[in-house]
Each structure stands twice: as structure tokens, then as C-alpha cells.
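Notes follow the structure.
Only one protein chain is missing; all other protein chains are in place.
For clarity, chains are labelled A, B and C in written order, and residue numbers in each chain start from 1.
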Amino acid sequence: MTTATTDTGREAPPVRKQTTMAQALNQALRDALAADPAVHVMGEDVGTLGGVFRITDGLTRDFGEDRCTDTPLAEAGILGAAVGMAMYGLRPVVEMQFDAFAYPAFEQLVSHVARMRNRTRGALPMPITVRIPYGGGIGGVEHHSDSSEAYYVHTPGLHVFTPATVEDAYGMLRAAIASDDPVVFLEPKRLYWSKADWSAREPAVVPPPGRAVVRRAGRTATLVTYGPSLPVCLEAAEAAKEEGWDLGVVDLRSLVPFDEETVAAAVRATGRAVVVHEAAGFAGAGAEIAARITERCFHHLEAPVLRVTGFDIPYPPPMLERHHLPGVDRILDAVGRLQWEDD
Amino acid sequence: MTTATTDTGREAPPVRKQTTMAQALNQALRDALAADPAVHVMGEDVGTLGGVFRITDGLTRDFGEDRCTDTPLAEAGILGAAVGMAMYGLRPVVEMQFDAFAYPAFEQLVSHVARMRNRTRGALPMPITVRIPYGGGIGGVEHHSDSSEAYYVHTPGLHVFTPATVEDAYGMLRAAIASDDPVVFLEPKRLYWSKADWSAREPAVVPPPGRAVVRRAGRTATLVTYGPSLPVCLEAAEAAKEEGWDLGVVDLRSLVPFDEETVAAAVRATGRAVVVHEAAGFAGAGAEIAARITERCFHHLEAPVLRVTGFDIPYPPPMLERHHLPGVDRILDAVGRLQWEDD
Amino acid sequence: MTVLDIPAWRPRTDAAPLLPDPEPYRMLGTPAAARLDPALLRALYAQLVRGRRYNRQATALTKQGRLAVYPSSTGQEACEIAAALALAPADWLFPSYRDTLAVVARGVDPVEALTLLRGDWHTGYDPRVHRVAPLSTPLATQLPHAVGLAHAARLSGDPVAALAMVGDGGTSEGDFHEALNFAAVWHAPVVFLVQNNGFAISVPLAKQTAAPTFAHKAVGYGMPGRLVDGNDAPAVHQVLTEALNRARDGGGPTLVEAVTYRIDAHTNADDAGRYREEAEVAAWRAYDPVELLERELTGRGLLDEAGRQQVADEAETLAADLRERMHTEPSLDLTELFAHVYAEPTPQLREQAALLRAETAAEAEESAAAASAEEPAAERRP
Partner (left out) sequence: MTVLDIPAWRPRTDAAPLLPDPEPYRMLGTPAAARLDPALLRALYAQLVRGRRYNRQATALTKQGRLAVYPSSTGQEACEIAAALALAPADWLFPSYRDTLAVVARGVDPVEALTLLRGDWHTGYDPRVHRVAPLSTPLATQLPHAVGLAHAARLSGDPVAALAMVGDGGTSEGDFHEALNFAAVWHAPVVFLVQNNGFAISVPLAKQTAAPTFAHKAVGYGMPGRLVDGNDAPAVHQVLTEALNRARDGGGPTLVEAVTYRIDAHTNADDAGRYREEAEVAAWRAYDPVELLERELTGRGLLDEAGRQQVADEAETLAADLRERMHTEPSLDLTELFAHVYAEPTPQLREQAALLRAETAAEAEESAAAASAEEPAAERRP
């Protein structure tokens, strides 16, 4: 995924190393903690253990228990406490251990975190980052592989970011923590161990989260995706060359705000689009993306916008998950169904 | 809303009276309790008080506290207990007092109610009905007017019904309670006091919930809607005659299952569609409807499917809600934007 | 066989001192009352009378269509007022939805405190000014907020405590539990006040809990529980003051249960006759917090007829002011619908705001046209 940095237009920094997304996220938390005493990291096992994915590794050791805190095991309590901390001027960064374990905090998120600024006419902003490792593909047992973005994306007042590259992981997490609004920060857990040349000393500057990035320009059709599905789409685009297809790939990066300009421009250029995500398709984020592309690009479309998504089923057990997840073949099949006879 | 019964093809029963939707729902609960000893109604204030909307009026008096039970004030506890009751073979009918107060039960709903059948290969079905008064338009203060259907619609394993007529209120609630699968039963609270000629002795037979109903056939464009927005759409269709427009109106009735055949047929007949609902538009149920119509009807569409929905904002305070809710004018404006020059 | 000395086997704290005295603490009519500061008693009394009057006026405003709804705290004024007066200026109050009186007694403008219930916006006051969290309806959700704020204050080294109010019904919610646990584990400077008024809408205590008292829940979190007569304003004030001082001094959280009664229906829209006997209400009316305090003051020669009248007059002035100001239409600004969703509106919100602006402009034009012309309203725009 080296295409990512080309978008920043920066020269490669002198010191580079193979950095995982997990390390970049850890560095972002570190740098945020160092830069602003208002930042507080909290969650289950984020302290001594460093989190079950080690994203908070070493933070308690280096910043103390008050800045990176192991909480009791209660997600509504964690997020509710974060609301109060934010009211007092802090910037809590909350870790939910897995996607499905964020659901107990749903009321706090939807009824308070998302609405407090609005409720108080801006008097009580909620600069809270809710980090959620999400999605499948790591062989997790039930409740450990949910793609829950649609719930958050539909909730006014929340920003929803989801990085797909090492560079974005760092840059967007810093942006999320710096944001005066709440951000649901969805970390594609199967990309935690993906790597890139990246320097903690001079982290690549990435576009702001409200901007989608064209990871690959194409002329035949446009794949619109985000998070864990980006590498799959890039792979599909590579494989499509065999078919003589030149597929573009747009990485949304943030679902809210949603950069419809970039998406619309990319789709107009090809007249065909496939939206790809892991979550169940029915009323998923892809429905919005497809509907909006259609609204914006109707007269440029040669075919309906198709979606390749997880099936409308509860996330399957590990041994069956590969059949559920959108893979290269399923994406190319969809591209193939974009009515080539109209060409 | 007298058009509704015409779909059933039944003769009007001899005894008729002006019945409210609230009364019809009450009758449905009554008849379900009488018909099946496994049915249990439970929730906050559903007993002596009869519910804050009086939907459960008299049920405790007539069926006893064990069949219609005032619970402690804890929504996750209520729904969680219902899961256990269903495991033992009962058919719990749970009332959530208001839309936003169902959020504390989100984890139980998404992680268990929706998945128990699937988890156990059908051994533990969840015949649970979760009644939720939803939507705005009644001057409710914050947290009393949410349209939360998108959260449920996106969750595989849940059925989502929402009646818009007195007849459907009765018939679909009976169907929900009879269903061996969990049903989120969304009651449009501002239609509680809507009336129709309806007989408790001989309740009108309505189509099964998986079927959408064409409430009004049209030739110019098709409005696709459900729940509280149906009367608004019918009014808009009436008003549209002034413009010389003949608008069809489809009432989805159930969002899951989703009757795409009926919708697609109605939209193909007009080539133009507007989806209408109260919930915020972004990643709302309307996005799915629009995307799906486009997938199914692309070559029949003269214009992109448009959506008229609530804004992407937290539900506003009572004095401002009329500006937020899709009204006749906003619907007609959207119809007007369906590129008539293409005609 | 010997049992190893493993810390897990020793109770982590001694339970006995955490358990409440099952007899609610009282001051009025006891020797303890004699030691009370007359100024405090007079202040409590004046506020109780104002509070009672405010409740009555707000209920009247619902009948006049000026408020969408009002949950009266008549009968609970001792809790409401004592809570507000026990707080130090830098402390924070986290009210439950029924606690408008506490909010007003804390200094919030009586009209702004009603914004949520009038419906022109959600929160009508700036929470930072008087350090009062928004009035909001999802029950018990404010409790973890109070814990988080208190925790943040402690981390910042500020001598600030938070007082969080909740009803008997609200204690059943998971958030109550999680908040108390976090508070105890974090040793946060927060005081929880359960106003046990006997009902959660129609649901009586026996269907809400089987606990000996709510104060007994404290031991399960490792914090002290106190039980107080919620109609005895000085007693509530005293218990809360002690608990808040302890919190500010690093002594950790306290759970206080105040036993009181909701004299009015749940709200103006409720019909309490459906679920409770008038006799029970009458018994509690006879144990009225305002009268109890008045009797104490009168008995101790701290209040004469003139003083009583003066307090009553002040309350009338408050009510008149409230009535008058609530009878002016609030000014509504449609751009606010979009202004506060995010610090910066998204492109989509900007578009939606523009749509609404266009609609209202068209509407304005139409009504202008309709007003100037004889014929009926202008045609609909295509």
C-alpha cells in the first residue's frame, strides 16, 4: 500500500522502517499524549497489558496510570465517564476491545456523545475519540468480527473515520484526537499487521479525514471502498488487468464527513461503480454511497451502482468467514455485471 | 386511510366503529394474550397504568400481572429477560417506552435476540416482539422522537415492521407476535390517534408483513414510504393533482423482509421515485431503498431516485420539528426535481 | 489442611462502616436542629417556598400551552433545594430530568431551565456558567458523566465535587451500577443522591427493588451509604454537605438515599389515580417538607408572620416573572438546526441548510403574495 503517501506530495523522510499499522496507531497515541496534557487514554486492558492488540503498548509505563487507565469492565461506564471528562475539558481516547463490545455503550454514544454539542448550542463539545477495532478476517469467534460502521454513520453528530493505510492510521488518529467533535475511529483489525515504510520521526502528512483519496485512477469502472476492503479492492484492480479492465479505487477514509465530490468525480470518469465493504449490505454504509453516487452522477452512469458486501447474515464463524467476506472474485464478478454490452 | 382495507379484498364487516391505531394495537395484544398462553407482555408502566400511550390498557386487569408485567426500569434487563423467557418457550412482547429508550437494550438486541437462532442452528428461536413507539411529530422533548429504524434494519436476524394504518396495526402486530423470529415492531406514535372504521369482532385481514402494498397507483412518479410518512405521502399525492401529477404511493409495511418486487414494479410503472421517511437521510433505510430500486430498475428510471428525509441532525426540539419533518411541500419539490424535461 | 494467606480471601474493606443506619437521618424536631445555623434555615425555607411556587407555576404553564410538559417535584422540594445549597461554587450538579428546582436553586435562570420543556431548544442554559449539566431524559445516563467529571477534576488537582441526582426508578438502570463502581474504584469526588419518591411513573417501589433500602447498595461498591429523611431539608443538606466535603477532601464517593414522595402526578400529562390511592398521597401531604421546616423556624422564633409573608411575596414575584417571560414567544432561529451538529458543518449539512433556507424564503414570499393579493395562496412550486 505504498500508493498512499504519493497523495501527500511529500518527499520520503530520511529515516524509514517497516512499520505496522498497530505501531503507527501506538505512535499516534504517544504523540498525542505528549503533545496535549488533556489527552487521556482509557479502556479495558489498555494499561499494563497494552491492549489486546497492543495498540496502547507502553503508554501507562511512559505516561502514568492517570493518562492511560485500565477501567473496570463496563463499556457504557467508560464512555459515560469520558463524557464527563470531556465536559471538564479533557480529550478522552476510549478503546472498545472489539466491535461487538461497543454495543453496551450505544446509548451513551447515540444519546449523549453525538448530541451534547448540539444540545448545548456548542457550550459542551465532545472531543472524544472512540477507537474500535472492527471487521473480520482474523479468525475471531462470534462477536469479534462485526462491521458496525452503519450504526455510527447514521447517527448525526458523530464523525466516523476508518484508515486503511499505515500513514492514515497515524495521521487520522491524530486528527481524530485533535477534533473538537466525537470521532468513532474504526480500526480494521486485520490490517493491524499490515506494513509500510514510515517514519515516526517524520510521519507522512495525509489529507484531512474529510477527504477521500483516489488510491488508483481507472478508466473502466470505479471501486469505492474503505478500511479493510481497500487492499482487497487494490488487489482486484490489479487482477482486473488480466481482463483488460482498468479499475479505479477510491478510499473514502472517513464516512462522516463524506467526500462526495471526490467520489462523484471518480465515478463520472468511468460511468460505472461498485461499492465494496465487509458489513452486511442491507442498509449498510454502501447503500448511502450507492444512492448518493446515483443522485450525483445519474446521467453519467452506464449501469446501476452495484454493491459487493458481506451477506445479510450474522457474521459467520471463522471457518466460514472467507465465503462471507467480499473477495477479489466477487468484486470482479460485480464489475463484470456492469453491463458491458452498453459500452 | 380507508384505502388500506381495499387491498384485502374483504367485504366490510357488519359492525364498524371509528377505531384508533392505539385501540387496534391494544386489541391485538388482547387477542394474542387470549389466543396463546405463551404470550407475555412486559415493560415499564405497561401494567396498572396501561403504558404511557395506553396501548396495554386493561391487560393486567384482564390477564393478570403474570401475563402483563410492570418491570423494573432497565431496558437491557427487560429484553435480556425476554431472551430467557423465549428460551423457555414463551413469546414475550416487550414495550420500550420511547424510541431513544430502546438504546440501552441495543447489545441484547443485536448480540443475542438477532443471533440466537442462527447461533444455535435453529434450536433456540427468538419469538420476541419488541414494540417501540417511534418518530416525531408529537411535540416530544429530546429523546422522545427518534426514528431509529435504520439501526434495526441493518441488523441481520431481526424483522422490522412498521404499520401505517389501523388495519395493519392490528394485523401486523398479531403477525409479529405469531412470528417465530424476533420482530422490532415500530409504532408510529403520531398515528396512535389516527382512526379508521374497523371492527374488533372481525378485524380486517391484511397482507402478510413481508408484502408492500400499493396504497395508491400512479403514473407520474412513485412515492415509496412507510410508517408515519404514509399519510404525508398520500396527502402529497392528493395535492400533486393540482400540478397535474399522478403520484403512486407504496407503503412498505415491513422493512425486513423487504418486498422489492412490489416496489420495483411500482417504480418501473412510473420511471421515477422518491423515497420518504422521517429518519435522518444519511445511511437511513431510504438509502437502501433507493440503492435497491436503482439496481432493480436502472433502465426504467428517467431520473435518479430521490430521497426526502429528516435532515442529518439530532432530532430538533418540538418548536422546530416541523421544519425537520418531510412535509407535503418538500415531497412535491423533490418530485419537481425529477427532471421533467426528460419526459 | 492450612489455608494460604492470599489477599483475595480478605475482604478488601470492612463492610460495617459502609452500611447505612436503616433509620433515616432527621434533624427537624431533634436536638440536632438546635445547633443549626439560623441563616441556613432561613435560606432553605425561602428557597423551599420559591420552589413550591415554581412547581405550581410551571404546571400552570403546561395548561396554558406554554410548556410541552412539566414533571413537578412538589413534595420533593427539600431534596431539590438542599442539593443545590449544599454545593460549593466550583462543584458541579448533575440533575435528573425532574430536578428543575435544583437547577434553578443553583442559579440558572428560571426560564432557561425550562427550555427543554418549552421546546425551543434542548438545553437553555450554558452548563459551564453555573456548573450544571444539561437536564436530559435518558435515566441514569448522567451518573457516569458525573463520575467522569469528578475524576477529571481530581486528576487536575481541583477541589471540585460532583453531585449526581437520580430517582428510585433510575437506580435499576445499568448506568447506575457502572457509575457507582467507577466512582468507588477511581475514588472519585462524587456524591450520588437517590431521590426515592416511591414511584417511577406508575411503578411502585416494590416492583422496582427488593433491597432493604437503596442506601444498602453502597456496600456492594465499597462506599458508604446514608439514608436521610428527604422531607427534612436541613437533614438532607447536612448529609450532602458532609458527603461533598469528604469527596473534596479525597475521601471518595458516597451514596445517599433521601426518602420522599412525589405528591403530584408523574407529569401534568399523567393520571396518578390509575395507580395509587389518594390516602397514601394524603398521608404524605401531612408530612410536607415546607411545613416541617416552617414549623421548626416558627418554633425557634426565626420566622414570624411578616417573615413568612415576605418569603411568600418573593415567591410570587418569581412566579409572576416566570409567567410573564414564559408568555412571550421564544425567538426561533432555523439556522441553529444545523449550526451545532459539528464544529464545522459537513458539506451535506450545508446543502440541507440551504434547502431549508430556500423553503422558508419561498414560504415567506408566498405568504407575502397571499397577503397582498385577493386570491388564495400561490400555486405550489414545481
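Just so it is clear, a contact is a pair of C-beta atoms (placed from the backbone, for glycine too) under 8 Å apart; a residue touches a chain by one contact, two chains touch by 3 or more.
The structure displayed is predicted, hence computed values, not measured ones.
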> Which shown chains does the chain we cannot see touch?
Replying inline: A, B, C
> Which of B:119, B:300 or B:323 sits in contact with the chain that's absent?
Replying inline: B:119
> Of the residues listed, A:36, A:62, A:261 or A:333, which one is in contact with the missing chain?
Replying inline: A:333
> Among C:292, C:322, C:341 or C:356, which residue is in contact with the omitted chain in the full complex?
Replying inline: C:292
> Hey, which chain C residues sit against the chain that's not shown?
Replying inline: 1, 3-4, 6, 8-9, 11-15, 18-19, 22, 24, 26, 28-29, 172-178, 181, 184-185, 187, 196, 198, 205-213, 216-223, 229, 259, 261, 283-284, 286-287, 292, 295-296
>> List every residue of chain B that touches the chain not included in the displayed model.
In response: 40, 66, 71-72, 74, 76-77, 79-90, 92, 104, 107-108, 111-112, 115-125, 156-157, 159, 179-181, 210, 256-261
> Which parts of chain A are in contact with the chain that was left out?
Replying inline: 44-45, 47-50, 52, 70-77, 100-101, 103-104, 139-144, 239, 242-243, 282, 311-314, 316-320, 323-324, 329-330, 332-333, 336, 340
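In this text, only the chains that are shown with their structure count from here on.
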>> Based on mean C-alpha positions, which chain is nearest the centroid of every protein C-alpha shown?
In response: B
> Taking each chain's centre as the mean position of its Cα atoms, how many Å separate chain A from chain B?
Replying inline: 32
> Using CA atom averages as chain centres, what separation in Å is found between chain B and chain C?
Replying inline: 35
>> Nearest whole angstrom, what separates the Cα centre of chain A from the Cα centre of chain C?
In response: 39
> Hey, what residues on chain C touch two or more of the other chains?
Replying inline: 121-122, 136, 138, 174-175, 336, 341, 346, 348
> Could you say which residues in chain A touch two or more other chains, in rising order?
Replying inline: 76, 104, 107, 111, 115, 118-119, 156-157, 256, 258
